[in-house]
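Sharing a structure below in structure tokens format, with a few things to ask.
Shown here is a partial selection of chains from the complex, left in place.
So that you can tell them apart, the chains are marked A and B in the order they are listed, and the count of residues begins at 1 in each.
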Amino acid sequence: MKQTLREIASFLCGEIVGDPQVIIENVRGIDEAGKGDLTFIANPKYLKNLDTTNASAIIVPPGTTRDDKNMIIVDDPYVAFGKVLGLFYPEDHDPPRISGTTYIEDGAIVSKDAKIYPGVYIGRGATIERGVVLYPGVTIGRHVFIGEDSILYPNVTVYRRCIIAKRVILHAGVVVGGDGFGFARPGLDNIKIPQVGIVQIDDDVEVGANTTIDRGNPGKTWIQKGVKIDNLVQIAHNVVIGENSVVVSQVGIAGSTKLGKSVIIGGQAGLVGHITIGDHVMVGARSGVHDDVPSNQVISGSPHLPHRQWLRVEACVAQLPEMRKTVASLLKRVTELELEIKTKGIT
Amino acid sequence: MKQTLREIASFLCGEIVGDPQVIIENVRGIDEAGKGDLTFIANPKYLKNLDTTNASAIIVPPGTTRDDKNMIIVDDPYVAFGKVLGLFYPEDHDPPRISGTTYIEDGAIVSKDAKIYPGVYIGRGATIERGVVLYPGVTIGRHVFIGEDSILYPNVTVYRRCIIAKRVILHAGVVVGGDGFGFARPGLDNIKIPQVGIVQIDDDVEVGANTTIDRGNPGKTWIQKGVKIDNLVQIAHNVVIGENSVVVSQVGIAGSTKLGKSVIIGGQAGLVGHITIGDHVMVGARSGVHDDVPSNQVISGSPHLPHRQWLRVEACVAQLPEMRKTVASLLKRVTELELEIKTKGIT
């Protein structure tokens, strides 16, 4: 694909600096970009990279003043870059040019405008709406609902009765609605408690590869609108994740914990069960969260602390051997002082 | 489904308090329960919730004395609640109402009373006993054995020669019998050591979604009777997990480590290889276990300590910045004292 800078700027509603006729043939990161490439700088502190990039043009934030570069000025360069990526690399979920077997049980309702690949299984009572894409190896359990324009990549499993809303993306290997980990008398006879609830995933959620979301019991595990979950995350039964929250890879959230809106959980963090995390909380990577967190807090560490306190604690931890030496030396000196005073006396 | 309280109490062999004719139409958690719902309280310390619940009836432990509520008294309310869930929500693994292709290699033995969904692959030499359910996308390697009434959810893979006993449940995406991580000269030329052993899973084991259990080499990785493993757990080659142990999600157990009976491992914990954990050990969530643990211990922390000691250590960690200040101040004060005594002398 070839576009002039003018065409791209027009597509982005951005302002051109430099030559509007320069031809853009590809889109790359700032270090790799060369002649014919468009790149971007989102953060003003990286504007110094303008000196070294070989890109033919750069998307930059407002206030960037250079007259030796071809630039498009937009409010949010990263978002604009995303739009251009979508322009140059349109995603292709066309139906396959092959006839193959899909297994649709009697009593499933599948829109004729859904794209169902060979090797898909759909149980009875399920509803698949228009625009849905089901890749090979997807298994849709009985009475599941998949809303408009959702995309389920290969080998996704959705267990019985779960609800997936519109424009949801489930990457390969995601498991929605497996049994929660509920056993009476754990360690003794481990009696299984039937897991009879569901998972409800609202509009515009994206879930990364091989992530697992267990069904509620009773009631539901609920992933609210706009939530983004990374790969290999574990969401236990009856967890609620509030709107637009972001959960990075390998996080584990134990049963019945509730997250507010716009919460961000760093990678490999763990949250115990039955706690409540307020809105706009940020949890550092690898934190261990063991208790409720009020809204608007930033926390880190395991067990978690307010982030600034954690930074101070961290700094101390590395210096512990030195502190131990100091304490041992003080112990000796104080004992000597005491002895000296005791022996010699004070008048 | 509608049942009188009397019918449910009879099913549970429990004792009724209140109106035996009250109609129960559903089963819910104590906060969500309303008219027509049965709920439960397992722990006496939550009996105060009896004041606020709108449930039509509650399953309660012995010794609960209230005359204003409809209750069923049983020895273990959680187990009883599980039974009622199973009554109201019977699981349905009926064979599909669809004819579809299964791929059964010549020389596999498949019971006519097994339920094999379309899209299942069974290799030669495999045995599938009566009552087994294999969901779509399940792949059974050559010479695998699957015992009576085991359920393998979609996209489970069992590699060659592994043995799965009776009433085992493997949730979607589980991988049994992948190669252990065995390479000679790691970091140099990483020569692969063939992994020729097997995985043996005994009766009544349940394994959560996307968990991986590597084959032994040589010999076996062994999950004993009644063990329950959660989602996204890693079990390396030649690990042994003793009867009725419980392993919570995202735990990793390295090669050749042996767990006794009734061990409970909290979420995201990691156990190094070649150690032995005794019976009835409890390992706290996110612990790092680096050494043998005798039976009946409770341990926490990374590296692990006895749980009570870990609690004391944890309390100190948060106060490290304060302790550092105290030590710095002491250092100054002791130096001044020494100087004062040296300068002025002691008679």
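Keep this in mind: contacts are C-beta pairs under 8 Å (C-beta built on N, C-alpha and C of every residue); 3 or more make two chains touch, one makes a residue touch a chain.
Just so it is clear, the structure is predicted and the values come from calculations on it, not from any experiment.
This structure file defines a homomeric complex of 3 copies, of which 2 are shown in place.
As a working rule, only the chains that are shown with their structure count from here on.
Here the C-alpha atoms of chain A line up with those of chain B after a rotation of 120°, rounded in steps of 5. Centre-to-centre spacing of chain A and chain B amounts to 25 Å, using the average Cα coordinate of each chain. Against chain A, the residues of chain B that register as touching in their complex are 27-29, 32, 76, 78-79, 81-82, 85-86, 88-89, 91-92, 96-98, 100-101, 117-119, 135-137, 153-155, 169, 171-173, 206, 208-210, 226-228, 230-232, 244-246, 248-250, 262-264, 267-268, 280, 282, 285-286, 314, 317-318, 320-321, 323-324, 327, 330-331, 334, 337-338, 341, 346-347. Within the complex formed with chain B, the chain A residues making contact are 101, 103-107, 119, 121, 123-124, 137, 139, 142, 155, 157, 159-160, 173, 175, 178-179, 181-194, 196, 210, 212, 214, 217-219, 232, 234, 236, 238, 250, 252, 254, 268, 270, 272, 288, 302-303, 305, 309, 312-313, 315-317, 319-320, 323, 326-327, 330, 333-334, 337, 340-341, 344-347.
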